[in-house]
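Missing here: one protein chain of the complex. Every other protein chain is in place.
Labels run A, B, C, D and E following the written order; every chain starts at residue 1.
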Amino acid sequence: MKLKKLVLTGAAGRLGSYLREPLSKMCDELLSTDISDDIGTLYPGETFVKADIAKFDEVEPLLEGADMVVHFGAIVDERPFEEMLGPNFVGSYNVWEAGYRHGVRRVVYASSIHAVGMYPKTEFIDTEVPHRPDTFYGLAKCFTEDLGRMYWEKRQMESVHLRILSAAQVTNPRALGSWLSYDDLIQLVTRAIDTPVVGFTIAYGVSNNDRAPVDNARAAFLGYRPKDNAEQFAKEILGEAEPADPMDSGTMCHGGPFASVELGQSAVKGMGIVDDRKKT
Amino acid sequence: MKLKKLVLTGAAGRLGSYLREPLSKMCDELLSTDISDDIGTLYPGETFVKADIAKFDEVEPLLEGADMVVHFGAIVDERPFEEMLGPNFVGSYNVWEAGYRHGVRRVVYASSIHAVGMYPKTEFIDTEVPHRPDTFYGLAKCFTEDLGRMYWEKRQMESVHLRILSAAQVTNPRALGSWLSYDDLIQLVTRAIDTPVVGFTIAYGVSNNDRAPVDNARAAFLGYRPKDNAEQFAKEILGEAEPADPMDSGTMCHGGPFASVELGQSAVKGMGIVDDRKKT
Amino acid sequence: MKLKKLVLTGAAGRLGSYLREPLSKMCDELLSTDISDDIGTLYPGETFVKADIAKFDEVEPLLEGADMVVHFGAIVDERPFEEMLGPNFVGSYNVWEAGYRHGVRRVVYASSIHAVGMYPKTEFIDTEVPHRPDTFYGLAKCFTEDLGRMYWEKRQMESVHLRILSAAQVTNPRALGSWLSYDDLIQLVTRAIDTPVVGFTIAYGVSNNDRAPVDNARAAFLGYRPKDNAEQFAKEILGEAEPADPMDSGTMCHGGPFASVELGQSAVKGMGIVDDRKKT
Amino acid sequence: MKLKKLVLTGAAGRLGSYLREPLSKMCDELLSTDISDDIGTLYPGETFVKADIAKFDEVEPLLEGADMVVHFGAIVDERPFEEMLGPNFVGSYNVWEAGYRHGVRRVVYASSIHAVGMYPKTEFIDTEVPHRPDTFYGLAKCFTEDLGRMYWEKRQMESVHLRILSAAQVTNPRALGSWLSYDDLIQLVTRAIDTPVVGFTIAYGVSNNDRAPVDNARAAFLGYRPKDNAEQFAKEILGEAEPADPMDSGTMCHGGPFASVELGQSAVKGMGIVDDRKKT
Amino acid sequence: MKLKKLVLTGAAGRLGSYLREPLSKMCDELLSTDISDDIGTLYPGETFVKADIAKFDEVEPLLEGADMVVHFGAIVDERPFEEMLGPNFVGSYNVWEAGYRHGVRRVVYASSIHAVGMYPKTEFIDTEVPHRPDTFYGLAKCFTEDLGRMYWEKRQMESVHLRILSAAQVTNPRALGSWLSYDDLIQLVTRAIDTPVVGFTIAYGVSNNDRAPVDNARAAFLGYRPKDNAEQFAKEILGEAEPADPMDSGTMCHGGPFASVELGQSAVKGMGIVDDRKKT
Partner (left out) sequence: MKLKKLVLTGAAGRLGSYLREPLSKMCDELLSTDISDDIGTLYPGETFVKADIAKFDEVEPLLEGADMVVHFGAIVDERPFEEMLGPNFVGSYNVWEAGYRHGVRRVVYASSIHAVGMYPKTEFIDTEVPHRPDTFYGLAKCFTEDLGRMYWEKRQMESVHLRILSAAQVTNPRALGSWLSYDDLIQLVTRAIDTPVVGFTIAYGVSNNDRAPVDNARAAFLGYRPKDNAEQFAKEILGEAEPADPMDSGTMCHGGPFASVELGQSAVKGMGIVDDRKKT
């Protein structure tokens, strides 16, 4: 069941850069798009169109004839609500509504742990717990998940919402549990695409870490079986770690630094995330 | 514990018109606001300021010195997303953010059954079930509930979200279960204000109908005990009713007509809701 | 919404005798049937046909043109499986299958607490707990509920399953909790008929007893609000009661004597149930 | 089923003083005991023996021939662990163990909301939630409930654990939800005695307050239906109340002042509990 | 703990043919039976008796002296109710009742996913969910599970109900999740026999597929750890698959084709199940 056309938003982003190649092999045509045009060399079958996801008129034509959309385009940090409204809220609406008008079958969405980031880690949260966003960033994920559920229930348009924990290098104790390797990310996106029917499904994006703190059981039928395990980094990281304050929501909650940052202020700053974008 | 200042948004609306008088008695100053200025005579202690809830700069100054906000201002029907974005989404953000900046203690919000309208009535839904919006209108309620939860968990600003079922005359079989009388509405808003602490709380707004289909147990500490019962209208209404189609989501789901209407199109049209606004 | 035609099985039975008059008023034609023809005087609009529920060919023609069937015909005690197979198992199949072929919209079925009779009373069982039958009699109720659910999910034929606790005089301590008065039975059957859509619904048939041990919350939308309360008999009955053995499943379990009787042997014998059939 | 002999511990305490008369009417002999002998005039059929519940040898002989024990004897405030160990922990063991040796059928125990006092009121807690004690006082209640469950499961000795919320005058906002009137206390103890079988059962002791924050559903079979409602005091009490701090566990948690007091220090001091002991 | 005598029904069927050899090694005597006598060469210790499971008099004598029965005899496709009544309903009763009379300790039963086939795959169903049969075939499994639970609770006769998903070659996308290999089937039956006590237990029969959609946690104590994984076939099968319709219950529900077939009509036809019976 090779797909005719896939659309990837956020293609120039860090995670998007790792998805372009595998996605290009799953379809006849991969249309990559981003607000930036720093896209490098295109893969066979790939085309690129620069577009602002927040503008319906720019997004809408891209989805013509598409089977599915892999929607990773958004601001990927906490910012004031006014800044996020366009790309992270309206952008999601644009993708679903334009997709619906063009008969797109399914959206695979980069949701986030931050939709439920205020749960303490001592709760092993599954994919049906009520939302508890930790930031405006997380609130946009809640909005999009609810939107996706509605488009499924009212319009039979499918979606898979991948609540990514932390797809970055393992540089702190939290990441021992929350790490999602690029290989596992690719597997997860692939399953979200190749599973014949998904309806409305949420799945956590996390590797096979010993300390993975979330429950993917309800998404078991997707067949996502991560291979990587951050425990390989445990000895070094824990050896250097300072004693943690159990009353700090940034340590105790699933959302990590997002759970303790002031609303509207960057939570990524200082996390030491290296831009290891895949170069093409 | 008489309050110094309360702010009521949507004061010129149908429900707002019934709240003005009782709210004016609970505080030294009631500041009523609406996008319309068809407000009639003011009650003792009441002042009115016309404002567009969708504009932060218009909303913000109104909340100075307020103890609580009763937030009922919004479009109260289904419309295209673009039309609802300002008043129903951004408007909620404006109220919470402005309230936070001014030290407002609590927001009492007119949420709606349409945040969970796609559940079938054969599920007795409590206030912790995940969102299942039936319309963009419902999606805005989901957004605001999640926003309110976040402001509680990140900023300790309280809110009570009243998921009103149908606060209108009983003219069809669904309303035998979903009716919220004006007296019960007033009791519910009063409890949401006079309960000493509420944190983040959701409560269904429904009268003591025999056929009430939702579960308020988790909000029991509010002490809301509705008095009216739509069963008084049952004989007449059921006597005239046509056989219903159990496969129609508009009949089977909690959201009623909103659950079967096309997204973006009015669900209220044809429901025969009389504008029985309380005149002052 | 007056119904054209209702069919009542088990019309000559004890409970059936109380249902004939109210049902006859809800429809143009009430077709009563039973394996016995001891039916007395017919009510206006009522006709009677003697038939063996266990024989498809006898049941099938009766349902022609019917809107709904109220299915109370069965052996109402524990007996060897071989004796119950026809009336209590095959009989249910016959009603649903014949109903389906004739376009019947809904079956209202006399199920029983004995479908879940092995739960201890210290569990407040709702209508979604897995089956735990206490007798072959209860097993037939399980079978019929599962059958009804399947006809709903595969064929969109509705049913309401009334798990009656004990519709008989209050003569022992168990009945203080389990009593269903005839008036409340009539209300319950009426709601099961006049509720516009029901899908597949289970409801416990019990009066408003202080000691009622079961949870009807999921069926709340039916609007069943029983009026009678067996507590009026408590003083006399408890005054005479012997100390009970907490290890006896007949005392501790919801099923009462059925929970302790040997499979296949009468559990009604010795319960002192008076045949107070309503005479016409 | 009049009982031969009942034993009441804590008979000279505030709650005990209200129970002596009704208990004396339910049995041939009521043996009242307390560490204090300030017992006043005895009721017909009542005898009194002074005893220290913490001493097995003093308790044990009292239970000879008893059908049931109503165990209310304990320190009823928070104190250092060392002080509570004897009366509140060992005392409970003494009652159950001595009862077992004498063939006592059932213990009715004054447990407390403080066994679960750290739950926030926004959780409507039922009687199966895990323990979350707020004080050593509450911890003793947890200990006794677990002990009672074990004696039921290992030795078939029944018990009912009455988690009393606040059986005192309504003098603050919390009590609007937590009040247990003396009449309702008597009804609750009566049901715990006259229900034929109870196994191991927990029930909350709270009146029919509009704002009652706990769920007695699992104990429904006891038939406890409280009559009093603290809402009669709401207007006056809320009118005088200061704004509350939602981050204060003493306001937000079920345990009230016990939830915020330092372990080992009196939580009752300053609550204004009047000693309105029933005089005989 | 080698068993003296095991009885295997359905021994000439496809699954039975794989069980005969391993079962023959677990006991002194394996009595195999089937309505067909196409049984091939017997294994050491095996005897064969042709019998119709629907006839009590043919089944009953076979169970004399048996420790356990492995009950796989039934029609293994959907057929009209009248055809299934004997072998699939009455047959189960015959096995349990005859077993009870002969003191058989345990029945290991070939139940099926079709007892709960109407659940959507987006629900990760455990072994305690209420029944939702998809066919008369599934309804017979529900009946037998309830029967087995009753024989355990009333008569202390144990049973394990193996809800087999699809024990056939992997030829379609559904089977990537539902496949049960013959080796894993044998392991599962072995555990159901060798576990010292089982009471009443349900376990899903599925291999260690990446996409296995059901939850065996409650049966964990059996120690069933499947080894095979259908993912080895994924690439080829998904490559050839047509896009699926998410609104088709045959695709979306656990029951697969059984969930969409008309009641009473073969669901196996066209599934391409090869008769790879093990030849002896």
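List of remarks:
The rule we apply is simple: a contact is a pair of C-beta atoms (placed from the backbone, for glycine too) under 8 Å apart; a residue touches a chain by one contact, two chains touch by 3 or more.
Note that the structure is a prediction, hence the values are computed from the model and not measured.
Contacts of the undisplayed chain with the visible chains, over the whole complex, involve A, D, E.
When you scan A:5, A:20 or A:121 for touch with the missing chain, the hit is A:121.
The residue from D:34, D:134 or D:215 that touches the chain not shown here is D:134.
Considering the full assembly, D:149 is the residue among D:50, D:149, D:225 or D:278 that touches the omitted chain. Residue E:218 is the one among E:101, E:218 or E:269 that touches the chain missing from this view. In the full complex, the hidden chain is touched by chain A at residues 120-124, 173, 176-177, 209-215, 231, 234, 238-248, 251-252.
Chain E residues in contact with the hidden partner, per the touch definition given at the top, are 1-2, 67, 105, 156, 158, 194-201, 217-225. Interface with the hidden chain, as seen from chain D, comprises residues 81, 85, 89-90, 93, 97, 118, 128-135, 138-139, 142-143, 146-147, 149-150, 153-155, 262-263.
Simple rule for what comes next: only the chains that are shown with their structure count from here on.
Shared contact partners of chain D and chain E, listed by label: C.
Here chain A and chain E face each other with different sets of residues for the most part; under half of the interface numbers are shared between them. In this assembly, the chain whose C-alpha centre lies farthest from chain C is A. Mean C-alpha position of chain C lies 40 Å from that of chain D.
Among the residues of chain C, none is found touching two or more other chains. Under the stated contact rule, the graph of chain-to-chain touches falls outside the line, ring, star and complete shapes.
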